[in-house]
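Removed from the display is one protein chain of the complex; every other protein chain stays in position.
The letters A and B name the chains in turn, as written, and every chain counts its residues from 1.
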Amino acid sequence: MTGLEERSPPELGDEILRLDNVNVHFPVKMPFVQRLLQREEVVVHAVDGVSFSVRAGEILGLVGESGCGKTTVGRASVRLVNPTSGRIFFAGQDISKLGGRNLRVLRRKMQIIFQDPHASLNPAMTIGRAIGHPLWIHGAAFGLQNRGSEAFGKWVQQRVLSTMREVGLTPEGQLFDKFPGDLSGGQKQRAVIARALILGPSLLVVDEGVSMLDMSIRAKVLELMIDLKRHHGLTYLFITHDLAAAKFVCDRIAIMYLGRIVEIGPARDIYSDPKHPYTKALLQVIPIPDPDKRKEKVLPRGEVPDAVHPPSGCRFHPRCPAVLAACGWEGRDFVDFLDDHLSDPKQAGDESILGPIEGWRADGLVAMMKAEPENVEKAVERVKAILVGAPTAMTQAIASVSAQNRTVMLRFNPPNELRQTQVQDRVVECLLYQ
Amino acid sequence: MEPLLQVQDLSVHYKTRRGFVRALEEFKLDALQGETLGVVGETGCGKSTLGKAILGILPAGTQVEGKVLFRGRDLTHLGNQMYRRLRGEEIALIFQDPMTRLNPLMTIMDHFVEEIQDHESVSSAEARSRAREALVSMGIHESRIKNYPHEFSGGMRQRIMIALAIVLKPSLLIADEPTTSLDVIVESQILGILQDLKRAYHMSVLLITHNLGIVAEVCDRVAVLYAGKLVELGPVRNVFHKPLHPYTQGLLASIIHLETRELHSIEGSPPDLIAPPSGCRFHPRCPYAQSICVEKVPPLVEFEPGHFAACHFGDKFL
Partner (left out) sequence: MGTDDLGRDLFSRMLYGARTSLEIMAIGVFLALIIGFPVGLVSGYLGGTLDRVLVLVMDSIYAFPGLLLAAMVALFLGKGVFNVGIAITVIYVPTYFRVTRNQTLSVREEPYVDAARSLGAGNWAVIWSYIAYNVLISIPVVFSLSAADAILTAAGLSFLGLGLERPTPDWGLDLSDAQKFLTSGVWWSSFFPGVMIIILTVGLSFLGEGLNDIVNPLLRKERA
């Protein structure tokens, strides 16, 4: 059993991984003609300006919900996906544009463990062969010239067997010839770990390493990872949506939301005193396995918006319980508010003049609707009336509501610039602290 | 008060190439009207089988023994026609993946109208208005009623599936891993909805999950399954604070939560259900196993009022 007890801060070495304003944008699949009609490039902003560094020997957690970009950051770090812009440094070397052979050499030093142990192993390869395959691929690097020789084959086998022992895949002699289909979930994950370790990497990116395992065996695999780290002096980038596991395992933690890091700092401190409203929300909703500790939760409204058109300013602003006027209100937000209002039978009064909702268009800071000349003034009045019931922060952000020609126009003030701010021992990206 | 649902000595054996998989063995359970009962277990414990057995949607060729009584009626011998009426009107099921229930070619409105008109003879107008009501109560905008399933996010689809399940106001809702694929915040929202439903309609909910955290949050009682057998049953507080079965103890100890100081796990892995261990199925992994555990199947004993466990040494943990 691994204890937290006196977990002294790890002996940290130099910076081993650094991401510098990395963007990863994926093109959205659309018909050719439609693409021509777009004014700007339509991409999925999976990772939008992420910077952080990891020092040798530490475990940095990348935490967030699905769609926040954490998996993409992990994959970009090992160059399984190419950054659209920005730079990635490994042990001081710029690897952002590395290709071909140089990239292959890099692979020995950094490895990634994927989320689903059941799908990460080739069903057509025996465990022994799968774990040893990296050695075959990089054979020459180990100084053994002749990959076809018997000596090499034996050497590979020895290495595989000893690695299997190390990760607890025993009896290794028997399991060597089995296929993934014959193994349990926990065993498969151990095999995946063995395969990642056999080359002796210094950085391991773990993408949801235990999320798909049963709870009663998660602990064992986590323990294994922690032991291996100590033994081999590894550094981990631990990607997960499981905040509780991250708290236990990680030294530092970065909370991600919709492609950006909103808070990053020492794990213990962030958990005991979260600063960013999103971090607070996340921590609040973690179910506690104690029926006596049920509590009322204040949940952020709605769901994570799509990453193709992220909200402007602070991306969390449409859902944030502590939102301010300067956080990034835009036309879209008003249209959403109006939609809510029109759909609620209790609130809607004589709103027919403002409907249907499809008549409204949002363009940046402006929301507008075309109306008949005789209705325009009345519509403006209605809008102002409705706004009384809107969130204060939103109404404070409105610059003007006016009638222009035959259009009702609502314009917001531009948001304040969002900056990463140092708050105590961590960095937060939130206007509350600027 | 008569329980709404009574499962008596239910055994389900699946037919496979290698032999019969004894997915559920002599399973007993009662669910009362208005309560939320959690059914908890890990991979291969049989919890999904339970849900399917109650709804009569087990694959053909499956051996079923024992009884499932709903309001006193035995479901195991119900004809197809009767079962179809039951499903939806009285018992509803929601799954982990809403897309298995939603037809990508039908709008949300169509789904509702079909569901309502399948069970009740009402006009389309009436059906549509009820649909609108159900959807709005789930927090879905009226403007989106004509949209197709793929135009909604995962959390929304889950809500739609719940709305679809309750539109006919069933007395029992079986939720099989309803939030497993959702993020924590959306999961909380969905759980909130389930609790509101319970309060508003006095609905019984059978919550099947491997997540003990949500069981602690929303359930009144909990049943723990291991390798096809019921090993513990009782009020959540009792089971969580004083687990009587070593498997429950191990399971609770292995949960990683914010206050976890040490990692715990259970040795070994779940048994092969084609040839499960003799006596108590948990004995190969149990730290307290004795010879009696290998020889005799432990009976389900009420060690304290309402709190049952199937362990020869349950009283030692009281």
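The working rule: a residue touches a chain if its C-beta (ideal position, glycine included) is under 8 Å from a C-beta of that chain, and two chains touch if they have at least 3 such contacts.
Worth saying up front: this structure is predicted, and the values here are computed from it rather than measured.
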TODO: Quick one: say which of A:S85, A:N122, A:S149 or A:S352 touches the chain that got left out.
DONE: A:N122
Task: From A:R108, A:R268 or A:K297, residue that would touch the chain that is not displayed - done: A:R108
TODO: Using the touch rule from the top, list residues of chain A that touch the missing partner.
DONE: 78, 80, 103-104, 107-108, 111-112, 114-116, 119-125, 133-134, 137-138, 179, 181-182, 192, 195, 199
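FYI, only the chains that are shown with their structure count from here on.
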Task: Cα-centroid distance, chain A relative to chain B, in whole angstrom - done: 31
Task: Residues on chain A engaged by chain B in the complex (per definition of touch) - done: 1-5, 65-66, 184-186, 214-220, 222-223, 241-245, 247-248, 271, 281-283, 285-294, 297, 299-300, 303-304, 339-340, 342-343, 345, 356-358
TODO: Mind listing the chain B positions that touch chain A in their complex?
DONE: 42-43, 136, 141-143, 153, 155-156, 183-189, 192, 210-217, 236-237, 240-241, 250-252, 254-258, 260-266, 269-270
